[in-house]
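Here the complex is missing a single protein chain, while all its other protein chains stay put.
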Amino acid sequence: MSDLNALLHSRSFVELGARQRAAALLDAGSMRELLDPFARVKSPWLEAQGIVAQADDGVVVAKGTLGGRPAVIAAIEGNFQGGSLGEVGGAKLAGALELAAEDNRNGIPTCAVLLLETGGVRLQEANLGLAAIAEVQAAIVELRQYQPVIGVVAGPVGCFGGMSIAAALCSHLLVTREARLGLNGPQVIEQEAGLDEYDSRDRPFIWSLTGGEQRFACGLVDAYVADEVDVIRARLLATLEQPGDALPRSRQYARFLDLLARFDAEPQADAASVRALYQGDQA
Amino acid sequence: MSTVLSQRGLNWLRALTGNAAEQPGYPASVRVVDASLGGQPARYIAVVADAENRFPRARSGEVGLLEGWSLGRALDEVITADRDAAVKRAVVAVVDVPSQAYGRREEALGIHQALAGAVDGYARARLAGHPVIALLVGKAMSGAFLAHGYQANRTVALRDPGVMVHAMGKESAARVTLRTVDELEAFAAKVPPMAYDLDSYASLGLLWESLSVAAIETPQGDDLARVQACLEQAQVDIRNKGSDLRGRLGAANRAASQRVRELLRAQW
Partner (left out) sequence: METLSFAFPAGLPASRHAQVGCVGSGDLEVLLEPGQAGSLSIQVVTSVNGSAERWRHLFERMFAGGNPLALNVDIHDFGATPGVVRLRLEQALEEVSDV
């Protein structure tokens, strides 16, 4: 009976849009959106290419509190241009993180949560998207010195391209079973390396390598959570309460180089061999 | 395939460091040399092609798993070594990277995390006060450039058709955006951030300086002297102005990047 109640009252996070996601995670009533859609700061590049722009360029920046702590959430809308980052959306993300770091230098302990649903660079704004992602990465590393920068990849788009590198720089990373996380999109790998290397139509194969469950089993993310608003929010609050002092994963070159030295790169990799490698030194 | 692998990165690394000894213990695809810049110690780093790379998808100069993590190591070493130094040594990334490594092993083992290792190193070096300069002598593509060069305080490019910054090669970009290569090129001609040429890239304000050289494949003589002088000036400029990335904002073709930051600050 209580299971049924829980089911009836659970709310899917994956099904929410970017703005709703930010509102659902922040303390009730605390959300204040910056550069909202009515500011109409749209992409200056899309309409010249015959592509309809969105009023917020697909990125929602919201200030508020998380368990009473000052926080900023930047949420990418995966349904607009595949969550791709162009000049404006990229600058919103980078700028929000830069201001959060500045807060910390001024004694305000603002933390950040990034809701990542993105294919990476928006190719219609190619070099400006790439530059913005470099700046997002710079700002994550800067802010991470002071306060947690928590990445959430919920799905269904997943997190790819330069933004997967950004995700991997976060102090903590949460995924659901609907998430995929990887540098290169399956089609691009297939095009660049061939069908034998990577069959982009073989969905079970792709999920087995890059899905949330596998990434968690390999220790490449910190938490594997159910697709429920309350569960994800609780996990965020718990992480902020006890961020821990582990060396960020992106600083663990010694461990990863040691593991890679032991990995037999001759045969093709599969999910099991990678799990065995990455779980081997954590027993 | 008998593509001739680019040697530019290796050639410039050797020329800029006077053929000084490479640091031991790195994979053959990551060359790390401690030399000097403007009379001060500096670390030079290049990712180069290694036909024998254990990871077959990273044999042509791509930034892959070993390369990403090894860059992280090369940077952490200088951060640690100079922790108590009054003057932090400069880091020069010699950039000729055709792409990140596209492969099954790479995705399975988390190449995104390896590249984050490199970005982390460069960003922390910058934050610690090391002047970080990227010298583009060849391709600077996509995730490879994010991992090796894009965290630099100042970017210097050599003017040559082989020097190119982009998010994706033309053929793949056309396929992903459901366009033909011709259509892509037509858009690139009127949309500067989509273009593949260096002048368009320069118009975005992301380059600090660009230099013409007589012989890009064989750095020597006057070419080498002018590039060295430019890197020295970049080092001085960074030491005078601080180690953030603000110098990249301000170009007319990047006005929105600045405006968004101003509006965010006003509403913060």
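For clarity, chains are labelled A and B in written order, and residue numbers in each chain start from 1.
The working rule: contacts are C-beta pairs under 8 Å (C-beta built on N, C-alpha and C of every residue); 3 or more make two chains touch, one makes a residue touch a chain.
The shown structure was predicted, so the numbers you read here are calculated from the model rather than taken from an experiment.
Engineer: For the chain that's been dropped from view, list the shown partners it touches.
Structural biologist: Visible chains that the missing one touches: A.
Engineer: Which one, A:P37, A:G67 or A:P243, makes contact with the chain that was left out?
Structural biologist: Answer from the full complex: A:P37 touches the omitted chain.
Engineer: Decide which residue listed in A:F80, A:F160, A:Y198 or A:Y278 touches the omitted chain of the complex.
Structural biologist: Touching the chain that is not displayed is residue A:F80.
Engineer: For chain A, which residues touch the unseen chain?
Structural biologist: Here the touching residues of chain A are 17, 19, 36-38, 47, 50-55, 77, 79-81.
Convention: only the chains that are shown with their structure count from here on.
Engineer: Between chain A and chain B, what is the gap in Å from one C-alpha centre to the other?
Structural biologist: About 24 Å separates the centre of chain A from that of chain B.
Engineer: Under the touch definition given earlier, write down the residues of chain B that touch chain A in their complex.
Structural biologist: Interface residues on chain B, with respect to chain A: 54-57, 65-66, 69-70, 72-73, 76, 99-100, 102-117, 119-121, 123-124, 126-127, 142-143, 145-147, 150-151, 165-168, 171-173, 175-177, 187, 190-195, 200-201, 204, 206, 245, 248, 254-257, 259-261, 263-265, 267-268.
Engineer: Once bound in the complex, which stretches of chain A touch chain B?
Structural biologist: Where chain A meets chain B, its residues are 34-35, 39, 41, 43-45, 48-49, 61, 63, 87-88, 90-92, 94-96, 98-99, 120-121, 123-135, 137-138, 141-142, 145, 161-162, 164-169, 181-185, 187-189, 191-193, 197-198, 209-210, 215, 218, 220, 248-254, 256-257, 260, 263, 265, 268-271, 273-274, 277.
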